[in-house]
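I have a structure here, written as structure tokens, and I will follow up with some questions on it.
Incomplete set of chains, arranged as in the complex.
Labels run A, B and C following the written order; every chain starts at residue 1.
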């Protein structure tokens, strides 16, 4: 994704981007895709009844990741308090979803990959929070 | 919106709905619409340059409201910690967006109505938080 | 939702709103909520394995309804060709999701209510298309 190039071209940014926040944006979109995909794959598994909580957390995590990545993309004016709360909510959503996916990682490859995406996004959001 | 009927028909809910959470869902969708509309109307105003911060907060608020309303709709399994963080983030997003819209309420009817939607959603999210 | 008031306050609209398009916006948000709720309730049903296609169509329909309602809210500048294609895609998404929900309406109240929301949104999008 051209996230860094785009943000660097913002008239109020002029090249001095917050790298950690950019990384959180990219990780957020990637995690939204992974969670949407994992919810969908879990739904097709024979043991779907045992994957209900995983699907629920996947769907919630996808929604939170997308909203967080979208907000963290914007640089006009400011809305730091809300971005911080969203980065924090996203850290929690990813931690819980990743932990649930981990339980099924041995049996379902999509859960294993999704758990990795969640951990990456959780770390990226935490690092971004540390810069604000 | 048929929010209450829908949630009441969930197999794990069986009629015993959390009214405050239902109200937050409805207020969230309504506030997302109002904020999307206010951002769009501000953009068309002659004094758009002075409404940049209002547009920014409107766009962010719409995203947070939609994600919050979507999460608060789900009842399968559980994800209370994340819903609480989203309700809290939504309270903040609505408070800040409503305060900014209020500044332009005397001049722009869309800002006046949007500020009302934000206050209603802020109060609904706070009330829902109080029940969890 | 204050949709009509908001759009009527847009500086380029000045009170002369397209009522059919406003109705499509409201029906779109309501249907997104109903479909999100129905997907979630289906997932909690004991017979979840037989409701996979219903959940899939619900999730898709919710996404298309939200995007359509958001686009149809905007009045600054113009983007009629895209709105028409989205209204058309939304008509199809609602028709197919409503038909699938109808199959389960006798057994699941959430499917019955969701099918109604889909039909209402399908009709509203078709009527809006007729005005553009």
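Just so it is clear, a contact is a pair of C-beta atoms (placed from the backbone, for glycine too) under 8 Å apart; a residue touches a chain by one contact, two chains touch by 3 or more.
Since the structure is predicted, the reported quantities are computational estimates derived from the model, not experimental observations.
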### Message
Please state the number of copies in the whole complex; 3 are the ones shown in place.
### Response
4
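Here is the rule we use: only the chains that are shown with their structure count from here on.
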### Task
Give a one-word verdict, same or different, on whether subunit A and subunit C use largely identical residue numbers at their interface, taking over half shared as same.
same
#### Entry: subunit B onto subunit C, rotation angle from CA fit, given as a multiple of 5 degrees
180
### Task
Using mean C-alpha positions as chain centres, tell me how far subunit B is from subunit C in Å, no decimals.
19
### Task
Please work out the Cα centroid separation of subunit A and subunit C, and write it as a whole number of Å.
26
### Task
Mark out which residues of subunit C touch at least two other chains, giving numbers and ranges.
40, 43-44, 46
#### Entry: In the complex, subunit B residues that touch subunit A
52-53, 55-57, 59-61, 63-64, 66-67, 70-71, 74, 76-79, 81-83, 85-86, 88-89, 92-93, 96
### Query
Considering the complex alone, what residue numbers of subunit A touch subunit C?
40, 43-44, 46, 48-49, 52, 55-56, 59
### subunit B residues touching subunit C - in the complex, by the definition given at the top
1-3, 5-7, 9-12, 25, 29-30, 32-34, 36-38, 40-41, 43-46, 66, 69-70, 73-76, 108-110, 113-114, 116-117
